[in-house]
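With one protein chain held back, the other chains of the complex are shown just where they sit.
Let's turn to chain A:
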Amino acid sequence: MNVSQYLKNNYYRIFVPLLLLIIWQFVAQMGWMTNLFPSPVKVARGLADWVFNIDGTAQDKSGKWVFDALNSTKRVLIGYFLASLSAIIIGISIGWSAIIQKTIEPTIQIFRFIPPVSWIPLAIIWFGIGDNPAVFLVFLGAFFPILINTIHGVRSLDINIIHAASMMGATTWQKIKFVVIPSSLPSIFTGMRTSLGTAWMITVTAEMIAVKSGLGYALWDSYYFMRLDLVIAAMISIGILGFLSDWILRIIIRRILHWQQDLLNNK
């Protein structure tokens, strides 16, 4: 399929964003907005300089977009990976064992409602400055959606399947490995997709803390100097990277949950 064919078949996907851009540019050119709020052209120019170092207007950020994007991605991926691993293990444990549920779940449920941003002072005290507190905040943001969905997935399991496995002589580990985990995967993946979005959202908060790079850092730093074009460019960048990472995750999920294609189509 060539580009014109693709556009012909998918024009409705770009129609709304394109129209919004045109309206935004029009409103900006007519001077109907405060001149603090940049036009799309100005944002595009700022983003282009941030990516390609065209004319140095992005100041010390010129040409450093890839560096910033990679650093944010690194923090998101580490925090997300740690959150996924721990949330799945703890979630399965809580869902499987009544004792673990009674002892751990109430405490976790209390922590769930504390906003990640309020952890910043403790994150600095525990992890110092630099990447570690940022990773910790991403971890916090990503952990709970996966945990809740994992617990839900395990508890939704038909008890008769477990009984059947027991009757066939399966050990506890075999029941978890061959029955509980595969059955819970759709729910776990739902949590993982939700928390991937949260992880990217937290990046902006996380990079307020003494880091020298990243899209969130660039966003705050640009705001200190009233570069709202770069603020919006950073927002767009985070949105695009979040979308791309979700797209990759969906491909991985499709491969793993190949028996549930209907469930995943058009998501």
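Quick note on the criterion: contacts are C-beta pairs under 8 Å (C-beta built on N, C-alpha and C of every residue); 3 or more make two chains touch, one makes a residue touch a chain; residues count from 1.
As a convention for this text, contacts and distances are computed from a predicted model.
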Point to revise | Missing subunit (named according to UniProt) among the choices "Acyl-CoA/acyl-ACP dehydrogenase", "CRISPR-associated endoribonuclease Cas2", "ABC transporter substrate-binding protein" or "Hydrogenase maturation factor HypA" | key: "ABC transporter substrate-binding protein"
Exercise for review: Using the definition of touch stated at the top, determine which of A:Val3, A:Ile125 or A:Ile159 touches the missing chain.
Suggested key: A:Ile125
Check your understanding: What residue numbers in chain A mark contact with the hidden partner chain?
Key -> 15-16, 19-20, 23-24, 27, 32-37, 57, 59-60, 120-121, 124-125, 128-130, 208-210, 212, 220-221, 223-227
